[in-house]
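With one protein chain withheld, the remaining protein chains of the complex are depicted in position.
Letters A, B and C mark the chains as written, and numbering starts fresh at 1 in each.
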Amino acid sequence: MSRNALKIVTIGGGSSYTPELIEGYIKRQDQLPIKEIWLVDIEAGKEKLEIVGAMAKRMVAAAGLDWEVHLTLDRREALKDADYVSTQFRVGLLDARIKDERVPLSHGVLGQETNGAGGMFKAFRTIPVILGIIKDMEEMCPNAWLVNFTNPAGMVTEAAIKHGGWKKTAGLCNVPIGHSKQAAEKLGVPEEELFIKYAGINHFHWHRVWDKEGNERTDELIDLIYGPQEEADSHLKNIHSAPFHYEQIKDLGMLPCGYHRYYYIEDEMLAHSVEEFEKGETRAQVVKATEARLFELYKDPKLDYKPKELEQRGGTHYSDAACELIASIQNDKRTDMVVSTENNGTIVDLPYDCVVEVSGPVTSHGPEPYNWGSFPPAARGLIQGMKGMEETTIRAAITGDYGAALQAFTINPLVPGGTMAKTLLDELLLAHEAHLPQFAESIKRIKETQPETVEYVEELMKSN
Amino acid sequence: MSRNALKIVTIGGGSSYTPELIEGYIKRQDQLPIKEIWLVDIEAGKEKLEIVGAMAKRMVAAAGLDWEVHLTLDRREALKDADYVSTQFRVGLLDARIKDERVPLSHGVLGQETNGAGGMFKAFRTIPVILGIIKDMEEMCPNAWLVNFTNPAGMVTEAAIKHGGWKKTAGLCNVPIGHSKQAAEKLGVPEEELFIKYAGINHFHWHRVWDKEGNERTDELIDLIYGPQEEADSHLKNIHSAPFHYEQIKDLGMLPCGYHRYYYIEDEMLAHSVEEFEKGETRAQVVKATEARLFELYKDPKLDYKPKELEQRGGTHYSDAACELIASIQNDKRTDMVVSTENNGTIVDLPYDCVVEVSGPVTSHGPEPYNWGSFPPAARGLIQGMKGMEETTIRAAITGDYGAALQAFTINPLVPGGTMAKTLLDELLLAHEAHLPQFAESIKRIKETQPETVEYVEELMKSN
Amino acid sequence: MSRNALKIVTIGGGSSYTPELIEGYIKRQDQLPIKEIWLVDIEAGKEKLEIVGAMAKRMVAAAGLDWEVHLTLDRREALKDADYVSTQFRVGLLDARIKDERVPLSHGVLGQETNGAGGMFKAFRTIPVILGIIKDMEEMCPNAWLVNFTNPAGMVTEAAIKHGGWKKTAGLCNVPIGHSKQAAEKLGVPEEELFIKYAGINHFHWHRVWDKEGNERTDELIDLIYGPQEEADSHLKNIHSAPFHYEQIKDLGMLPCGYHRYYYIEDEMLAHSVEEFEKGETRAQVVKATEARLFELYKDPKLDYKPKELEQRGGTHYSDAACELIASIQNDKRTDMVVSTENNGTIVDLPYDCVVEVSGPVTSHGPEPYNWGSFPPAARGLIQGMKGMEETTIRAAITGDYGAALQAFTINPLVPGGTMAKTLLDELLLAHEAHLPQFAESIKRIKETQPETVEYVEELMKSN
Partner (left out) sequence: MSRNALKIVTIGGGSSYTPELIEGYIKRQDQLPIKEIWLVDIEAGKEKLEIVGAMAKRMVAAAGLDWEVHLTLDRREALKDADYVSTQFRVGLLDARIKDERVPLSHGVLGQETNGAGGMFKAFRTIPVILGIIKDMEEMCPNAWLVNFTNPAGMVTEAAIKHGGWKKTAGLCNVPIGHSKQAAEKLGVPEEELFIKYAGINHFHWHRVWDKEGNERTDELIDLIYGPQEEADSHLKNIHSAPFHYEQIKDLGMLPCGYHRYYYIEDEMLAHSVEEFEKGETRAQVVKATEARLFELYKDPKLDYKPKELEQRGGTHYSDAACELIASIQNDKRTDMVVSTENNGTIVDLPYDCVVEVSGPVTSHGPEPYNWGSFPPAARGLIQGMKGMEETTIRAAITGDYGAALQAFTINPLVPGGTMAKTLLDELLLAHEAHLPQFAESIKRIKETQPETVEYVEELMKSN
């Protein structure tokens, strides 16, 4: 297949984000010689796929384009000769996320769907699936690029590259996009006049900012955004915007990302989440409701553009970033982007073969990150700790080993070590049994020996 | 001064541990050609120095030795031409430790006098003093060895070597001694027939064990000590012996140290500490009472040997280890010991120039650690995180920078990030004002702007 | 001084390259708001400064620009409030280079003015001077950028950044420019459509090439340039273009730079150089003659443009690269350039704090190199060896230590170890006595104890 008649595949095509993706392609119609768009989903997502698929077709038609939009449950058919494959699926749908959050919160512990207890379980459910997709890709489209924005994007991308061996994988996230906009806004300078360099791992990165006169403006931005006189503020819909402690950020000398709140002001974030939980309004529950409303909108046969309401969804910009990444690879645009990619020494503090989230131009042969070097000790130690947790989580996801899973829970800074770690692990294993075949044996053991755990989970799930 | 007529100096000579030290020297009288022992203390410790000094003299006399035992408050006089200087002082005495523990526990947070909030404050109080001692040593005894067993021994030793530039420093701890005894006992094998290799940092190390047939016995020991059928057990007086989670330790593949309980089973340790706090029996309070009883015993003019009760004190074996270290340097004995020493790549996961706690023979030119290499990811990430915290704590201790101190509190895994970190920091700064001249400005600011903090601390101190 | 009325200073302004520099500024007149150009030289270069300075003035006038061109022997006056300082001086002028080459060649050993015996002596002469310039800059223009293209550019830049502490230094070389042109030509593709990544150290780097379809073309280029059927060919005037061994380059998997001939086909290069030496046509002698002709041309009061003959000089593109670098910093152009800059882990095989030559955009705050990672073993070992030699040479240049200098000679792969290394070192010390004050004591010793060495050097210099 020629790269002049592109076939683009989206796994998890029934997602509510798909309209943003379609909009992104339409916006870049001059850069993307698309022939076919394939939206793939599984049986359980069939209805959503049909709704959103129909809307995608309307959008393409409204734009006056002759692109074919295919809807299918047959992943291998979709992957055949694909040029780009993007992944935005959610194993177990939003109900799984609700469990990821509510089980820990029922014990007063953060769920946190990316790097907390919830995120680890999302990794457990997702990593075997992504490795399965790669097996199919090896056969059906060995030259395709894999653009992952399935969370936890860092761990999923690391699994794809390091364990799946799919070097042409890039992971994406919308968090940096917001921070760059914020920097430009606060400095009163057009974004393209700034040079912003990010480094870290997914949902755990810092950035520094320079202006076109060559001055570093990081310190000034810390004052402007987190200074004592500033109000708490956040561009992220997904997370509560409690204020950081100014002196700590000042000492850091780099700008944190929004998700650093879970580590730097764990206290406040936990309090807020517990409050949401008690009101039955965990983030997952809110998102589920939003999504239901979105699908109602999508059903409207007259709707042929991305509705404004999608921006409430939290992951806004993700899909647009994916389109830009694809356009940049396709055209060697060298757009400066922040992607999850192989480390190869970009951050010398982290393993050479792990995946990091860093800045650099996206060329036709993939991301070429700017070198970062090493972090100051306080940031270095924290991110090294997180990477150790990620590697252990990935190992558990692949092997289904209970000890590895408990290890990951024990060392995760968002999960209290000890009995609580074990309790959460056991309960979440039960709650997600349907999507964790690799842990079947451990789940069986828990069911046989811990009837009170079984009961607790059942009760909690009822109250959802 | 010839090394055939040794002058040995102990800073903090009025400590209740001194009799163990004296006993250790007496036991090694054939290896240590001692001429003078100098016990140094400060004005506030004068009474204790006199009591324990008199007893030290009785012990020496009872052993039929002609060693001179000098008691002094003049540190520089004591240091003049010294061969070995050991440090076992406690800035602010046990009352400071009580504050270290009670302030955090009053908020339901672990104090933990070595690596928790308490340990960080002990570092803040101690590091400027150790650097002052080194300044004196440069002038008075430029060739002496500094043997540190003042806690937090890892951070204090790192400050001495890296920031004080005193290369001839070795840090000591009694924890490995207990673990080695335990391994021998559990395996039913004489300790000298085992090869035990430790690596990590002070109060945060792991070990592996081999027998003389060349078999690694680590895994078997994990079963014997932490197996599901085993009862909780600990050789450490200082910390509560709640059981580890077997599956997690099994996955680790190395033997943890007792202090790992604070990280691996934080939950249980916290619950236990809160309980002690509520009964007014924090470890510091218990130790203070023990110490009072010890000094009553020491006053007995007939007591000329180390009383059995000292073993209740918690730090048993520390002083004997110090004597063995000195004897091993003095005689090139090459005793296999676990010491805090310069990393230089022994553990490749940690900075080249930091201090680590590792195994190896102690030669006449100091410790020669066995190479360790790198840790598996779960252990690697955790210890890298701790080292980042240690480095930040040391920086705060030296500069008195409030932001650095808050950073250290924020990233310490035993301290919840956010408002709690700041609260504890502010309260502990107030509580320890007398011993934190480097933080004078910040303390002044807190006093001026946070009257409720002042009041809280005052109230809490009263209830001590 | 505002960056809107630039003051640009060139140390070694009397160089024959100056017209290219002036031409480069004129070409970029829209990007460079120049107010003053200062050409600085020393007493010995006064005549050349006047000739080339007059010509520079004519060139500026002919371009209709109102830039002031100042000629001075007073370096500090020139540096006052400078924005950019470029260095292109040659301590001892071309006569020194003649000695650098002829002394080794008289023994049948390569001189090689960049990394061989000659290059080490050029470093010995130049590094103290660059450190002196930096001392002046600290006082006179603390915010200026230092653009170095004085050879050996890698070592001089490392000395400036690491030992002089002048972080705003970038080193430049024309070698990569030629290789990029060559790649484009051989592939029949416009240069701007290729992505070319260089890594290594000055005159010792490799590169890889990708096209805009995302395909790596390195291997194909090896065939096209070095394949068995291809004729030897080189774009470099400075060095003889003997053919590489195809199988070796093929195994390497990267494109070498022209200077790799001195290491990969040492034999042929040596034979060719010896031949030149015997004809009295060493590269330095040829260049000296070329330069004399150039200055004759420059004297022509009607010449107001860069004469074509300058391209014979060998260093063509150097000065234009310097102008582009300045323009890119000034305007945040982010031109993709190859510069000598701090490593900071860009190449993980080399020390973090050394200087490397790598690719990346030049921003307003300096170069932002793309991460490179590590080399395959064969390339890794070779470049690590070269870096060890560079570091030792720099140490010798700064300390004037004879042992360090002998060490550098001993480990340089272009100098046979043993008696020959010592002989060359001693002879070159004598030959360059006037410009090596730091080695005064060693030179005195040689003169006193080795009359035959003195005689040999005197004889050889006569025959020049």
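The criterion applied here is as follows: a contact is a pair of C-beta atoms (placed from the backbone, for glycine too) under 8 Å apart; a residue touches a chain by one contact, two chains touch by 3 or more.
The shown structure was predicted, so the numbers you read here are calculated from the model rather than taken from an experiment.
J.: If you put the missing chain back into the full complex, which of the shown chains would it touch?
T.: Result for the missing chain's touching partners among shown chains: B, C.
J.: Check the options C:50, C:95, C:401 or C:433 and report the residue that touches the missing chain.
T.: C:401
J.: Among the options B:312, B:335, B:363 or B:450, which residue touches the chain absent from this view?
T.: Among B:312, B:335, B:363 or B:450, only B:363 touches the chain that is not shown.
J.: Quick one: which of B:26, B:39, B:287 or B:329 touches the chain that's been left out?
T.: Of the candidates B:26, B:39, B:287 or B:329, B:329 is in touch with the missing chain.
J.: To test your reading of the contact rule: which positions on chain B touch the chain that is missing from view?
T.: So the residues of chain B touching the missing chain come out as 3, 193, 195, 197, 210-216, 329, 331-332, 344-346, 348, 352, 360, 363-366, 368-374.
J.: Residue-wise, where is chain C in contact with the chain that is not depicted?
T.: Residues 242, 245, 247-248, 250-252, 263-269, 351, 377-382, 384-389, 391-392, 395, 401-404, 406-408, 410-411, 413, 416-422 of chain C touch the chain that is not shown.
The rule is short, and it goes like this: only the chains that are shown with their structure count from here on.
J.: Roughly how far apart in rotation are chain B and chain C when fitted on CA atoms, stated in degrees to the nearest 5?
T.: 180
J.: If we define chain centres by averaging CA atoms, which chain lands farthest from chain B? Would you check?
T.: Comparing chain centres, C lies farthest from chain B.
J.: Where the centre of all protein Cα atoms falls, which chain's Cα centre is nearest to that point?
T.: Given all protein C-alpha atoms shown, the central chain works out to be A.
J.: Under the over-half criterion for shared residue numbers, do copies chain A and chain C use the same patch or different patches to meet?
T.: same
J.: Find the geometric centre of each of chain A and chain C from their Cα atoms only, then give the gap between the two centres in Å, rounded to an integer.
T.: Centre separation, chain A to chain C: 47 Å.
J.: Mind pulling the chain A residues that touch 2 or more other chains?
T.: If we look for residues of chain A contacting two or more partner chains, we find none.
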